[in-house]
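With one protein chain held back, the other chains of the complex are shown just where they sit.
The chains carry the letters A, B and C, assigned in the order they are written, with residues numbered from 1 in each.
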Amino acid sequence: MRFASDNTSGAAPEIMAAIVKANEGYERSYGADAAMGRVTALVREIFEAPEAVVHLVATGTAANALAIATHVQPWDAVFCHQHAHIAEDECNAPEFYSGAKLVLVPGDHGKITPETLSAALATTGDSGVHGVQRGMLSLTTVTEAGTVYTASEIATLAALAKAKGLPCHLDGARFANALVTGNASPAELTWRAGVDVLSLGGTKNGCLGVEAVILFNPARAWEFELRRKRGGHLSSKNRFLSAQMEAYLTDGLWLRLAARANAMGQRLARGLKDRGATVPDAPANMLFPEWAIGQHERLETAGAHYYRLPAPEGRERARLVASWSTTETDVDRFLDAF
Amino acid sequence: MRFASDNTSGAAPEIMAAIVKANEGYERSYGADAAMGRVTALVREIFEAPEAVVHLVATGTAANALAIATHVQPWDAVFCHQHAHIAEDECNAPEFYSGAKLVLVPGDHGKITPETLSAALATTGDSGVHGVQRGMLSLTTVTEAGTVYTASEIATLAALAKAKGLPCHLDGARFANALVTGNASPAELTWRAGVDVLSLGGTKNGCLGVEAVILFNPARAWEFELRRKRGGHLSSKNRFLSAQMEAYLTDGLWLRLAARANAMGQRLARGLKDRGATVPDAPANMLFPEWAIGQHERLETAGAHYYRLPAPEGRERARLVASWSTTETDVDRFLDAF
Amino acid sequence: MRFASDNTSGAAPEIMAAIVKANEGYERSYGADAAMGRVTALVREIFEAPEAVVHLVATGTAANALAIATHVQPWDAVFCHQHAHIAEDECNAPEFYSGAKLVLVPGDHGKITPETLSAALATTGDSGVHGVQRGMLSLTTVTEAGTVYTASEIATLAALAKAKGLPCHLDGARFANALVTGNASPAELTWRAGVDVLSLGGTKNGCLGVEAVILFNPARAWEFELRRKRGGHLSSKNRFLSAQMEAYLTDGLWLRLAARANAMGQRLARGLKDRGATVPDAPANMLFPEWAIGQHERLETAGAHYYRLPAPEGRERARLVASWSTTETDVDRFLDAF
Partner (left out) sequence: MRFASDNTSGAAPEIMAAIVKANEGYERSYGADAAMGRVTALVREIFEAPEAVVHLVATGTAANALAIATHVQPWDAVFCHQHAHIAEDECNAPEFYSGAKLVLVPGDHGKITPETLSAALATTGDSGVHGVQRGMLSLTTVTEAGTVYTASEIATLAALAKAKGLPCHLDGARFANALVTGNASPAELTWRAGVDVLSLGGTKNGCLGVEAVILFNPARAWEFELRRKRGGHLSSKNRFLSAQMEAYLTDGLWLRLAARANAMGQRLARGLKDRGATVPDAPANMLFPEWAIGQHERLETAGAHYYRLPAPEGRERARLVASWSTTETDVDRFLDAF
């Protein structure tokens, strides 16, 4: 009954096996390992992007901060949702790496809308040298509210950004979980929709610790490498990052792991609704249910782990996250305790 | 015959076993895992430092940059050897994290001397607000020249720094290799000699990718944590870092691995000397031999990997690094090819 | 009819005379000039702050950015009004100098309220290492909406900050204009109300270009000096800054200049109200009137200079700023053209 975060789960057996296998013999360091070439080939095939450049780092914060810094100037604004991970959970890492200012864009259910983005674009960046310049759009899917953007929504937002000349970043710490909720392809959710750079998460979805930064436009690839090294994020034994990512992307493992996590999330959602909880729509593996007071204590006593959130008088709210390793038994025990 | 770097070797079996074992079940994230507590206890015991604070990161550059940034101000000077890794091989990461300036101190055989340090301390930091202030001393052992500092040498240099009020950092990417060359204890080589913060390497000596930053003075421990997160170096599944470091420090594994690497380095040195090469004294696992022209081609043909260095007319120079996984056969084949 | 900004006016005759006089003979550079000592003495007397430390810079952005950077850490949040000059008009200078994040606090009429500040303090800084830490409060008076804070309002807001351990900065680019609107003393509006550091403007109120940063708490005075030099804001011929500030603060010149600017602002406000314009309360020298469509063209034709602002359908809005050099004739010609 561990629903605090998908990062409390371990690594999937296939990933662990790949790590063990990667340990054989000697290998070139700093990203020149053979597996890294295979990772690039896999990404290019899966994303239908034959020129994409791929680099690996060990944390999601590093992936986001480096991806953003590579596309903006220190006097720029990065437009992101007001509750984006880069705004609330990365201790100024994006600002540290880029120098830029985050301009917070409101929106219900964790999502920026064309209206809120247009308003932010209209009121930022037109005061000459005095204010920040418009720099970049950063979206997140799965969002912090557990919702997902459709390919068409991403395309609309990225088009608004592009109309002002801005590139678009997608924080996909849970990209696989978002992807498997719909019928859009990886390409459709990213570069075909106008995404220039993707943080593709592995850690939360069954890896030990690896994130890929995918530069669909290779123009700044060398700059990215320099920024990665300067940030201390170039791994000498990169083979252990490549091995994870290769296994993750091989034969659809990443999709199967995400599908399992989502299925457990939805099973939990249905069960909670059946038991009277209010469960806002969230199609992936992260739920924000609300229920009458008293459950927190009961669930904790039963051994459930999750985050409690502020709630209206007489109510309780929670963040529940299922992972690739969540079992039906876990879910059902939680529901029984409810 | 892979002597390019100890980071081309894989992980020791004990380390890999620990990673596999750490994968069982759920675990708290971001450093709150149980193994992290055990790592701290091990470090405190081994270094006889009951108040030391320990944090893990995945790369040596991150360890150094964060360790330094936590102890200086952006208008400070960090005194280091002119060929220190932080000066030549980290793409400005120490400057990026700290804002400080590296003041390069000369010295033969990769080592700062009391004379060169005194001279640098005397000519930096006394021009009021106009120049940089004196901020920190950073030493490295095993040095970039393969030599090691004795505890007494470190103590002398740290004392010169302390006389000016400066803390001392020790870049110990190959600390274990240095430690096993002498009789000084971990404490004697570090805090008893005046070292305030140590980058303790694991990656090059049989881990997959983990370095410990040991703050012997816990006053800035929270600042370190904030800097680590802001740099994107806080690992969500920290258990996989802790597991490596715990296994590494348990039952002297780190010392056995380093001793094996050093023994292979010394076997190589003896063999090369016997065959007429000039091999500067270097008691650990890294050699910088020089020989008559023609060997590079012969060795390469035989399948040897290593770095070629600039050499005087008619001569050739090399950097050869043995690792925990180097075998006697590797060495002897290299010598045979020579 | 130049109402675009008080920085389009020149220097008051007394200030210019002081500059000319300061030019006699040789003088020590970098702030060691005799006049600088007199400036410090004047500030200490006027602000009843015998330990205050005073440093001069040439621009308001430098004053604010340096004042803030000296009191926060790069992982901190600076709480400021959502339309504060530091947030909208300084091209990321506060972030550049401090590394910190600006947290935008809403509030009508350009003013933070205890409620909005409390809410911001409650939702920022409690997520451990993941989010920014609470760092500082920054207020502005005269505000960007032309309003002023009472001493009691400042004290209430600073107390909320202090309850969380946060220092308080006051952006007083138009501090003199705020001061002369009420009966509070300089001390009452600043350190007695909990202000730790004040940016005291001279440029907009009759100087050529000088701002004083007043550190009521001298603990970080040396750090301020280092930051000023590192930012390129230490003037070698500081005597020309001191001369301005000395003349400005001598015999109440700063108050007379501000009183004149405010009187012209209020004359304009009354005249506009009498002629049917809507003029929000703004007791100093900066007005944001609204009127029926058509005036912009008429006023421009008559030779009036000011900023046009977005307005509701059928209406027009303007920012009008009077300065120490605005005459009754200027005001009356504007009103006649209206």
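Please note the rule applied: contacts are C-beta pairs under 8 Å (C-beta built on N, C-alpha and C of every residue); 3 or more make two chains touch, one makes a residue touch a chain.
Being a predicted model, the structure only gives us computed values, none of them experimental.
The hidden chain, counted over the whole complex, makes contact with A, B, C. The chain omitted from view is touched by exactly one of C:Asp76, C:Glu90 or C:Glu246, namely C:Glu90.
Checked against the full complex, the one of B:Pro74, B:Gly209 or B:Pro289 touching the unshown chain is B:Pro74. Checked against the hidden chain, the listed residues A:Pro74, A:Pro106 or A:Pro280 yield one contact partner: A:Pro74. In the complete assembly, the contact with the undisplayed chain comes from B:Glu95, out of B:Asp6, B:Glu95, B:Glu188 or B:Asp330.
For subunit C, the list of residues touching the undisplayed chain reads 2, 5, 7-11, 16, 19-20, 22-29, 57-63, 65-66, 90-93, 96-97, 203-204, 208-209, 226, 229-237, 239-240, 305, 325. Mapped onto subunit A, the interface with the missing chain covers residues 30, 73-75, 129-130, 133, 223, 225-230, 234.
Although one chain is not displayed, subunit B still touches it through residues 74-75, 88-92, 95-96, 99-102, 104, 127, 129-132.
Here, only the chains that are shown with their structure count from here on.
Here the C-alpha atoms of subunit B line up with those of subunit C after a rotation of 180°, rounded in steps of 5. With centres taken as mean CA coordinates, the chain nearest to the overall protein centre is A. Residue numbering at the subunit A/subunit B interface overlaps substantially, since over half of the positions present are found in both copies.
The distance from the centre of subunit A to the centre of subunit C, each centre being the mean of the chain's C-alpha atoms, comes to 42 Å. Inter-chain spacing, taken between the CA centroids of subunit B and subunit C, is 50 Å. Averaging C-alpha coordinates per chain places the centre of subunit A 34 Å away from that of subunit B. In subunit C, the residues that reach two or more other chains under the touch definition are 74-75, 129-130.
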